[in-house]
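Structure provided below as structure tokens; questions to follow.
One protein chain omitted, others in place.
Coming up: chain A.
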């Protein structure tokens, strides 16, 4: 048993040494420049949007304040749905991290498009699997190797303005509810049937 544990452990150790080869420098959020202008406009105003139903019009383009060759490195633009601070409270699995590879605040990918100098837009139906929460939209400009070089977001730097709330699907369904009730009744019922049967058998035996 101790031998098995040792072998298992050494397997893990060697496989992890393998995966550590080729580690390059990490990209930090603070190193990125805010070069993109991102806007997110809902088609329905004043209501909480529903996942899978409501549509958001997202546009992104290079900021007018950007210098001439700032966008030379851009290859693709990745647009992501990010959690606003209020949806991160007491939820360490959504924590913002400066190291982009460890950042968990923008887990939902909206679209990834090749960069174009002209402004681009998208009518995005909020994904059905989006959880309930408050969000904003961020776009990362990535280079040839896939590393982020610049970003832009629909909210301000403190992530307090232009936030929108999404209501996720409940995941419940009438058919599930009915199945649940049926199985429960079956469970209670079969227990009762057994108890009654055994009591009857014991009474018969006693009479003998």
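Criterion: contacts are C-beta pairs under 8 Å (C-beta built on N, C-alpha and C of every residue); 3 or more make two chains touch, one makes a residue touch a chain; residues count from 1.
Rule of thumb we're sticking to: contacts and distances are computed from a predicted model.
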{"item": "The complex's invisible chain, by UniProt name, from \"FERM domain-containing protein\", \"Major facilitator superfamily (MFS) profile domain-containing protein\", \"Prolactin\" or \"AP complex mu/sigma subunit domain-containing protein\"", "value": "\"Major facilitator superfamily (MFS) profile domain-containing protein\""}
{"item": "Options A:26, A:48 or A:176, residue touching the unrepresented chain", "value": "A:176"}
{"item": "Contact footprint on chain A, counting only the chain that is left out", "value": "1, 5, 8-9, 12-13, 16, 89-93, 102, 128-129, 131-133, 168-173, 176-177, 179-181, 183-184, 186-188, 190-191, 194, 198, 202, 205-206"}
